[in-house]
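Report on the structure given below.
Every protein chain except one is present and positioned as in the full complex.
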Amino acid sequence: MIEVVFFAALRERVGEDSLRVTPPETVTTVAALCDWLAEQYPAVGQALDATPRRMVAINEQLAEPDSAVADGDTVALFPPVTGG
Amino acid sequence: MIEVVFFAALRERVGEDSLRVTPPETVTTVAALCDWLAEQYPAVGQALDATPRRMVAINEQLAEPDSAVADGDTVALFPPVTGG
Amino acid sequence: MTRIDVAITAEPLESRLSSEGRDGRSGAEVRFSGRVRDESGQVRALFLEHYPGMTERALRRIGEHARERWPLNAIEMIHRVGEIRVGEEIVRVVVWAGHRQAAFEACAFLMDVLKSQVPLWKKELTDDGWHWVEARERDAEAAARWMAPSSEGAR
Partner (left out) sequence: MTRIDVAITAEPLESRLSSEGRDGRSGAEVRFSGRVRDESGQVRALFLEHYPGMTERALRRIGEHARERWPLNAIEMIHRVGEIRVGEEIVRVVVWAGHRQAAFEACAFLMDVLKSQVPLWKKELTDDGWHWVEARERDAEAAARWMAPSSEGAR
């Protein structure tokens, strides 16, 4: 199982704070996970399309679209940060 | 008349806070004033020799050795500053 | 060892004193305070969202990068979250070092990297309602300059 969490504008567009999902074993990267989520959850697909510039963190560390995801990970998707 | 004021190590070496002097008309620059002071006041000459790196201000504005000095000016001589 | 203190708080930062660093080691203290600006005269309030846990870890991580890169004695980073009014302090970064240049550079580095890598998001309230603030290209560029080969030396 993978926990997917959303923040800020992306969270509002998805309409959920988080999803617990179990994608097929072929989903091994962040990019593949996003593609799979978009297929399974149309609201997520639309929210991702509406947020073309995105950042990702795996287990609370910044990561890239081609970073590996594995069972048990927490994957956070969010718009570019605007703190400070 | 020109008022010459000294600060910090230079003041201590001269042994005076200030001198009021009336140099001859040929003394028209800071450098010439220092040379003339050194001749007239051996203590000042020794203090200037002991302070080869010096700064100068004319009427409270930083100046250079070849800056012009005139009757009525206040000329300050001091070692490089060390504030902050 | 360089002390690193980080905090995320929903309370006004104005009421928090920073550690004093009056130990005779730190000749230089550089402090940055960011306040809510009202550029257009239209911002009523700001709301700051964060990623509990990761935000604090990310702050600590950038502090660790700074202390690898400059000789520092202590770092403090506090960021406010929740609703904030115009004029209030939103972030405070304080760096103590033996010499001022390291303190200035590390403090500027921390702010630049914070703005592009630490999970925090701003929402503005104007007469039209709440809007998420867009990330600025300028902030990404400010962070990128610390990654240039010429300014390397971190690890």
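As written, the chains take the letters A, B and C, and residue 1 is the first residue of each chain.
Here is the rule we go by: a residue touches a chain if its C-beta (ideal position, glycine included) is under 8 Å from a C-beta of that chain, and two chains touch if they have at least 3 such contacts.
Everything numeric in this text was worked out from a predicted model, so none of it was measured.
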**Asked** Which displayed chains does the hidden chain touch?
**Response** B, C
**Prompt:** So that we can see where the missing chain sits, which residues of chain B does it touch?
**Reply:** 5, 7-9, 53, 55, 57, 60, 62, 76, 78-84
**Asked** What residue numbers in chain C mark contact with the hidden partner chain?
**Response** 21-39, 86-88, 98, 100-101, 103-104, 107-108, 111, 142
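We take it that only the chains that are shown with their structure count from here on.
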**Prompt:** If you count the C-beta pairs in contact for each pair of chains, which pair comes out on top?
**Reply:** A-C
**Asked** What whole-Å value do you get for the distance between chain A and chain B if each is reduced to the mean of its CA atoms?
**Response** 73
**Message:** Averaging over Cα atoms per chain, report the distance between chain B and chain C in Å.
**Reply:** 48
**Set of chain C residues in contact with two or more other chains** = none
